[in-house]
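Excluded from the complex is one protein chain; the other protein chains are retained at their positions.
In this document, chain identifiers A, B and C correspond to the written order of the chains, with residue numbering beginning at 1 in each.
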Amino acid sequence: MGNTFGQLFRVTTFGESHGGGIGVVIDGCPPKISISKAEIQHELDRRRPGQSKITTQRKEEDECEILSGVFAGKTLGTPIAILVRNKDARPEDYSEIATKFRPSHADYTYEAKYGIRNWQGGGRASARETIGRVAAGAVAKKILSILYSELEIVAYVAQIHEIVAKINRSIVKAKDVERNIVRCPEGVAAKRMMSLIEHVREEGNSVGGVIECVIRGIAAGLGEPVFDKLDADLAKAMLSIPATKGFEIGSGFGATRMRGSEHNDPFEMRGGKIRTATNNSGGVQGGISNGEEIYFRVGFKPTATIAHEQKTVTASQEQTKLAARGRHDPCVLPRAVPIVEAMAAIVLCDHALRQKAIGLLG
Amino acid sequence: MGNTFGQLFRVTTFGESHGGGIGVVIDGCPPKISISKAEIQHELDRRRPGQSKITTQRKEEDECEILSGVFAGKTLGTPIAILVRNKDARPEDYSEIATKFRPSHADYTYEAKYGIRNWQGGGRASARETIGRVAAGAVAKKILSILYSELEIVAYVAQIHEIVAKINRSIVKAKDVERNIVRCPEGVAAKRMMSLIEHVREEGNSVGGVIECVIRGIAAGLGEPVFDKLDADLAKAMLSIPATKGFEIGSGFGATRMRGSEHNDPFEMRGGKIRTATNNSGGVQGGISNGEEIYFRVGFKPTATIAHEQKTVTASQEQTKLAARGRHDPCVLPRAVPIVEAMAAIVLCDHALRQKAIGLLG
Amino acid sequence: MGNTFGQLFRVTTFGESHGGGIGVVIDGCPPKISISKAEIQHELDRRRPGQSKITTQRKEEDECEILSGVFAGKTLGTPIAILVRNKDARPEDYSEIATKFRPSHADYTYEAKYGIRNWQGGGRASARETIGRVAAGAVAKKILSILYSELEIVAYVAQIHEIVAKINRSIVKAKDVERNIVRCPEGVAAKRMMSLIEHVREEGNSVGGVIECVIRGIAAGLGEPVFDKLDADLAKAMLSIPATKGFEIGSGFGATRMRGSEHNDPFEMRGGKIRTATNNSGGVQGGISNGEEIYFRVGFKPTATIAHEQKTVTASQEQTKLAARGRHDPCVLPRAVPIVEAMAAIVLCDHALRQKAIGLLG
Partner (left out) sequence: MGNTFGQLFRVTTFGESHGGGIGVVIDGCPPKISISKAEIQHELDRRRPGQSKITTQRKEEDECEILSGVFAGKTLGTPIAILVRNKDARPEDYSEIATKFRPSHADYTYEAKYGIRNWQGGGRASARETIGRVAAGAVAKKILSILYSELEIVAYVAQIHEIVAKINRSIVKAKDVERNIVRCPEGVAAKRMMSLIEHVREEGNSVGGVIECVIRGIAAGLGEPVFDKLDADLAKAMLSIPATKGFEIGSGFGATRMRGSEHNDPFEMRGGKIRTATNNSGGVQGGISNGEEIYFRVGFKPTATIAHEQKTVTASQEQTKLAARGRHDPCVLPRAVPIVEAMAAIVLCDHALRQKAIGLLG
């Protein structure tokens, strides 16, 4: 019962990695928004396996179908259901994991929770599930683009393993990110990251890293204290993405080593508007956007699927060993960039609608 | 519309720092749980201002009253309302902030969102709001103690500014935490932290740090993928606490610099049970608890209220300066320890009830 | 876990008939709405026991206190908590029902559900719980009055037992209803109803009846198909009021005996607007308001508490007899009129905010 996200812009995903398909139902999308299959497909293609030499070589076309909620190119205000069929199933790739729990995967915990699991390719715990999120994110972006004409949501790879890119966060544009297959806007670091990922793949190993996301052009006033604070909802959204281990907004954990006098963001008048002189707050204060750039970082662990032989146990509680076969991402971050953007867009869209509901009355 | 947390164990808080009082309504508490005012008061006293020389010297007794939902010492299954009256109001302390936005507080964002704010002492954005959370956490702990007789939820201060305590996470007990007023279980670090906090107070400045929380004795199977993952809900819970900037579970951001072969937690049989040999996962895999210790870290920024003179603007958009007066915490972490525990307990309790709902059927 | 109503205008009530008090937390109220304690008290006084000779003679002042969410006479956008203390408790009146289940009350079902109950005066199942609803309804009415300047929500007693008032629904005004203590706008019927109620009280018996509610001046477009249809939410709201047994909107059960050609409401242009020539739909079509008068009827059973001796069983499963003592309403309808209005206002307010959220975008 945890497959819906959002209060007003409500996203419900469904589907296992194997079976009829993966999809999403979006309830609460305002009517009369232009949206095309191509716009959704564009985002799905950024997430798609096999898109470059550093991602998994599984061939999944992930072509989407809009089942409902759109008529003559415009949203109806009714639920938008989007379906992507599953293909390229090779159940034989998975026969071993029918009985063995893959370390640091969700095989064991799904078994512990449900007493049953679809062991084909990870089932519901597969990152394939994020197709629904990315499709919903494409719709959220369209809505936001109407509400905030200057809005930019730009995520990028900021770090892979020990390689930390030098990035001026405030000037990165979406096109800078798409310039290379690792989705790191700094060219030198990007090259080193690509080499490392290819190297790690050859080792049969994997690496993690950090995705940073910056949001520009959002209004002040989004976020619903005290629990549905904008940063709290972003944190939940990000930690719900597979393989994430941490979230920090603005100064983040760096703030823990600062004094208040260094950390506080003084207010000033700039361009006729109330602005902060610095932005350690990361664009959110008291759980509400203050109109400055929102930025946050998401930590991803190395992919759990590795070719190395690992100790594990079987469902019948016997010690055994396991080595992954098949085609996997040695590093999920390049493909996770559109997922981070999608979840950020979903959170913002939900909060934008919530703010509309209470605005301009008194 | 963001003042309720939880799906089945639903916590709704209300109240500003000034006005009639602060409180909470807990809906969904199972019936026939023994709970006393003293148990709730015990947790509130750990959060209370003025409890030690390193916290604010404001005198707030924060005495709670159970208004409903408990009869003859037992819960009725009906909503439990708990009220703490506001006292010690000194509106004159706040007259300046009626017109000036305090840097890195929520004054400006509340104004931007609502077009109105209770400027007395921070209003709804005051940390005083967490009284309701702590009271609800006390109830959650009681329920959890029935469901999981071995359960321990222990939070403690792990770092203040640059002072990092050396703590063996797996052996810290609640009583170790309460041994000193800074709530750091390592004595040497605790002393240094106390000195620093006192020093910083004299400077009129503030510091942040890290609270770590460890949960032992929880069953495998809690967490509701794909959005209401246990770690995602913990992340949201923690980021909804005032002054927090980051959350990491298990290996956290450290995972970003590891290879999969180092990071994966091999399964093994131990004590007749399926266990992991290491615990980089932090007790959660695929968003579901695996029965190992759950541990996570929460980063707090330095208190925004400082005595230093700061640049800011007025509500009428004029540049001005502001220096805090009155009695404030130079470091919120010691008092935030019970808040972190409370929010963790609320998340676990909610997920425990959710798991009960679907269990043992098929 | 069923004590919250509404999606955006969220009303959570708490409290038993005995104990600290009864109250409500309203989350999602827009900011800057003027609201005074007097406005809330006015509605509570219409619901109050002892207000006239035909209601129960229990003396309950039911004075409310606004604990939070209002500052200087205006809503803050934060949760509005309202508390009414319990008084006039005579636990000795209830000692018998500690062990005996009152027929057609909730004593037995609460015991079956929760395994515990507050037997003093009905506990949570007491109609005293509706205090929270009426207080929230007063706030909802204020919001609605800003959104729809012509709005009128008028409920009245249309039938008591066999006495059916002759009422021209479309011209009844609030003041017509308050003209007599039975709250029936037709004077002749009202007198007969009062006589009947007094007679029934002397018999130690009780009667039921029908409350009709008419809503004028609401916009077209409220209601959220397919489940949160306006009529569906009104039905739930009404059936959640104690002692209700039925709900019908527009033509209601009368429609079951009509042909489509008689029942359909032809559209026509009238006063430059699209209107229906007839209004069998009751102002709602496809679950969405069409701008016509909304009207519905709510059936109330006779009060379960009667002075007659009745057969029943004890909690320890022995046959016994029971006759109510104390002061009770022989007919709940006059006091239920403001409750029906309050629940209608809450439903409309919630849907008005929901519609605001999606409006004016495409």
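Just so we're on the same page, contacts are C-beta pairs under 8 Å (C-beta built on N, C-alpha and C of every residue); 3 or more make two chains touch, one makes a residue touch a chain.
Every value quoted in this text rests on a predicted model; they were computed, and no experiment measured them.
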Worksheet item: In the complete assembly, which of C:E152, C:E198 or C:D228 touches the absent chain?
Response: C:D228
Item to complete: Can you work out which residue in A:T55, A:N118, A:T256 or A:N279 touches the chain that's missing from view?
Response: A:N118
Discussion item. Of the residues C:S17, C:Q41, C:N86 or C:Q159, I need the one that contacts the missing chain.
Written reply: C:Q159
Worksheet, complete the sentence: In the whole complex, of C:P49, C:G121 or C:P302, the residue touching the missing chain would be C:P302
Response to the item:
On chain B, the omitted chain is touched by residues 7-8, 28, 30-34, 74-75, 77-78, 143, 146-147, 225, 353-354, 356-359, 361-362
Practice prompt. Write the list of chain C residues that the hidden chain touches.
Written response: 1-5, 7, 13, 101, 103-106, 108-110, 112-113, 115-116, 124-125, 129, 159, 161-162, 200, 205-210, 220-229, 231-240, 242, 245-253, 255-269, 274, 276-277, 280-282, 284-291, 299-306, 308, 310-313, 317-319, 354-355, 357-358, 362
Worksheet item: At which residues does chain A meet the chain that is not included here?
Response: 1-4, 8, 10, 12-16, 19-23, 25, 27-28, 31-32, 65-71, 74-81, 83, 113-118, 123-124
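Note that only the chains that are shown with their structure count from here on.
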Worksheet entry | Chain contact graph, described as a line, ring, star, complete graph or other shape | complete
Item to complete: List the interface residue numbers of chain B and of chain C, divide the shared ones by all numbers used, and answer same when the ratio is over half, different when under half.
Response: same
Response to the item:
Averaging C-alpha coordinates per chain, one finds the centres of chain A and chain C separated by a number of Å equal to 45
Worksheet item: Where the centres are mean C-alpha positions, what is the separation of chain B from chain C, in Å?
Response: 39
Worksheet item: Hey, what residues on chain B touch two or more of the other chains?
Response: 1-4, 13, 113, 115-116, 124
